[in-house]
Structure formats: C-alpha cells, structure tokens
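Missing here: one protein chain of the complex. Every other protein chain is in place.
This part shows chain A:
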Amino acid sequence: MCQARPVAYKGRWTERGRGLVRFTGVGMRYGGPRGRAAWGLLGVSFELAPASFNWLLGPSGAGKSSLLRLMHLSLRATEGRVEVLGEDVARLSRWALTGLRRRIGVVFQDDRLLPHLSAYENVALPLRIQGVTEMRLTADVGEMLRWVGLEHRAEEPPEILSGGERQRLAIARAIVARPSLLVADEPTANLDEAQARRVIALLRELHRMGTTVVVATHSETLPVEYPAPALRLEEGRLVSHG
C-alpha cells in the first residue's frame, strides 16, 4: 500500500486529548439458560492511545471476542461506558452508529468472506456500502489486492483460496476504506506460522501508517516476537494493561 494516505483523524478526542478508544467500567452480561446470566466481561476499564498497536491477550473464554465486538459495535455493553473514536456509543443514534461503523475495520477469526462474491467483490464491499464511485473503487481495490499479494486471484471465489489467502483477503476488506480503527479477532488462529507472520506484518504496517490496531490472540509467542502494549483478560476481567 505504497500510496496509502495517512489516516486523517477527526473528532473531539484530538482537541481534548482523549483516548481513541476508552472503556469505563464495562460489563457484558449474556443471558443464560433459565434466566441464569453469565458475565462475559466485568468492570473493564482502559484507554488506547490513538495510532497505537495493541495486543489483546488471554486464554480461550477470557472475553477477548466480547471486548472486540463491543469495540466494533456489533454488541452493546450491558454496563459501563464504551467510547470508540471519541464517541460514546450508547448515546449515538442508529444512523450515527452506521457512520461510525464505516470508520472501523474488522478481521474475524473465521474470515467471514461472502461466498457468492469474487475476491475482488469481497474487498470492494465496504466501498460499495459507502457509495464510492466506480473509478475510485477500482483503484483502491486493485491497490489493496496488490498489497496483500492476491491481485492474481481477484476473480476467484473465496472458497478456492487457501486459509492464509482468505485471511489476507479479509484484511484487505477490513482496511480498503481506510478505517481509523482496525480490530482483529485471532486473525492467525487458523494459519501456519509463516502465514501468521505475514498477516501480523500486514497489521503492523497498517499501524505504522497511523491506524489504531487491536489484535486478539491466545498465542503466547506472537506478543513476544512483536512487543507492543497488551491488554490481558482472564475470566472477563482485565488483569493487566501495559
């Protein structure tokens, strides 16, 4: 992504020096069977600096996915305050939430590519959703596919790509609209080591270009290889941050 523009941060947080992402006493309670509720997250507070790269660590079931889903607005906190890109999400209208979603990129553990669309159309999707003109779309999608090394597979359906290729395609889709925040939930979990490194390298490059990146992983080796601030969760509680 050689010609990528630096992401222009807009919003109140810059003027007021606020964190790009801030959780204050956030709890996530899931309704259990026969009224028995379970806490996925409890009393979680932290702040992420703008344009930072962050690990989100913890064993399976610790609450990493819950936290990331709150961050990319596919879940609403049952307690506490979630601020994303300087906006208190509980106070946003449905319309404003839609606008905010367009500034957040998401990479899921299972790539969640659309099977009825080609690789090219999958990457183009966020731009189509945002009503981008065909000319700009062609340029941006081509550039993204080159960046993740998949320009030669543009017309293939996702199902015939390898796991690593699919995950890179998912990253291309997550960042094609130049989000201010990129959230990745175990993006390397299904990949071999070489592919995992390649994916992490892409995410770090994106961070260097000014995007705030949060990557969840239950791997203990990746954070050692790529040192960065880490949020550590255990049984729904934040046990360390730094």
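A few points about this structure:
Everything below uses one rule, namely that a contact is a pair of C-beta atoms (placed from the backbone, for glycine too) under 8 Å apart; a residue touches a chain by one contact, two chains touch by 3 or more; residues count from 1.
Simple rule for what comes next: contacts and distances are computed from a predicted model.
Candidate names were "Aldehyde dehydrogenase", "Cell division protein FtsX", "Cytochrome bc1 complex Rieske iron-sulfur subunit" or "Polyamine-transporting ATPase", and the UniProt protein name of the unshown chain is "Cell division protein FtsX". Considering the whole complex, the residue from A:L57, A:V106 or A:L181 that touches the absent chain is A:V106.
For the chain left out of this panel, the touching residue among A:T98, A:T221 or A:S240 is A:T98.
Mapped onto chain A, the footprint of the missing chain covers residues 72-76, 94-102, 106, 112, 114, 116-117, 121, 124-126, 128-132, 134.
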